[in-house]
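Below is one structure, written out as structure tokens; the observations come after it.
Only one protein chain is missing from this complex, and each of the others stays in its spot.
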Amino acid sequence: MKVSICSQAFNPWQALQDYQQDLKPDVQFGATSIFIGTMRDYNDGARVSSMTLEYYPGMTEKQLEKIIAQAGQQWQILDAYISHRVGKIQPDETIVLVAVWAAHRGDAFDACRFIMEALKSTAPFWKNEKLASGETRWVASNSGGYQKG
Amino acid sequence: MKVSICSQAFNPWQALQDYQQDLKPDVQFGATSIFIGTMRDYNDGARVSSMTLEYYPGMTEKQLEKIIAQAGQQWQILDAYISHRVGKIQPDETIVLVAVWAAHRGDAFDACRFIMEALKSTAPFWKNEKLASGETRWVASNSGGYQKG
Amino acid sequence: MSIKVRYFASLGERMGRSESNLELAQAMTVADVWYHDTSQIMPNNVLAAVNMEYAGLADEVNDGDEVAFFPPVTGG
Partner (left out) sequence: MSIKVRYFASLGERMGRSESNLELAQAMTVADVWYHDTSQIMPNNVLAAVNMEYAGLADEVNDGDEVAFFPPVTGG
């Protein structure tokens, strides 16, 4: 299990490969479910040129660990890994990576989605967007992932 | 959109990185949902030393393309990629990779799961396990991914 | 008319062949193709495809069709 707060851009594929390499001898997983969130260059009707992510050092990590523990109580999972960017982020960069390893696909899918939704609604991160116009604005709230749009 | 039938072992992270590289200029995705199925060295109470995957050349590709098209009718997705092994497979090798790119996470998660479940229940692949005892056996059926166990 | 019949996985093993060519004098369904080619009762979990699309046992087949029979799929 690992929770990582990154202040530099990271390659999600490399991060996954490295992480999985380390758990391979121990863990007999048959199913891996992964979610990757990537910064887009528009949001809410405006072009966004960059974004700054604030967080609460200490609480954020604690909250992410708690979310993984909750997932582990509800589903049979073998391991989980969360990596989240903070600081200044450019379009096309990875914002968040969640990966869950399990014996069976139902557990991997459900736990990965639970972690992502819980992260979106409870992990202390705040996005400040810098628009192409030069203005900055705080993102007001996250949409629910089970609804469309 | 790509459907790939691989007769050689492949690195899923490299495959994803390469595939995503090619779609990057065109597609403004914010969410990527990925599933990876990996061969384990036991199944149904027995140690499995290798596996041979048979398929129906022509129909298998057609069926996978149809599944992606069905996902595209139900959810707003930007791209999808399926890669599936055939032939002789060793434990720890990737059997299947499904990736879906979308603007929003709900669509990415739902479509990825739909594709995986549809693949498991309708794509013409058949697993023949070689047990540690030397016997071989056909896997009788796939479990539903929405139930436990 | 001429039909290509294919058997996959455990069904191919059971039939002792993976394909055969069937010559038929009259219109037939998928189920008829099975009985003409195998002379066996069909196991109840057999799936069928005509020209690489899933088909029902009552579907008609046409000259030149490829009809495939296979057990439940187990990929992924």
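Order of writing sets the chain letters: A, B and C. Residues in each chain are counted from 1.
Note that in this section a contact is a pair of C-beta atoms (placed from the backbone, for glycine too) under 8 Å apart; a residue touches a chain by one contact, two chains touch by 3 or more.
Model, not experiment: these values are computed from the prediction.
Asks: Shown chains touched by the missing chain?
Replies: Contacts of the unshown chain, counting the full complex: A.
Asks: Just to verify: which one of A:Leu53, A:Leu78 or A:Ala108 makes contact with the chain not shown?
Replies: A:Leu53
Asks: Of A:Cys6, A:Ala46 or A:Val139, which residue touches the hidden chain?
Replies: Residue touching the chain left out of view: A:Val139.
Asks: State which residues belonging to chain A touch the missing partner chain.
Replies: Touching the missing chain: residues 37, 53-56, 58-59, 62-63, 84, 95-96, 116, 119-128, 138-142.
The rule is simple: only the chains that are shown with their structure count from here on.
Asks: Distance between chain A and chain B based on Cα centroids, please, to the nearest Å.
Replies: Each chain reduced to its C-alpha mean, chain A and chain B end up 23 Å apart.
Asks: Can you list every residue of chain B that touches 2 or more other chains, as numbers and ranges?
Replies: 37, 116
Asks: Which residue numbers or ranges of chain C touch two or more of the other chains?
Replies: In chain C, 76 touch at least two other chains.
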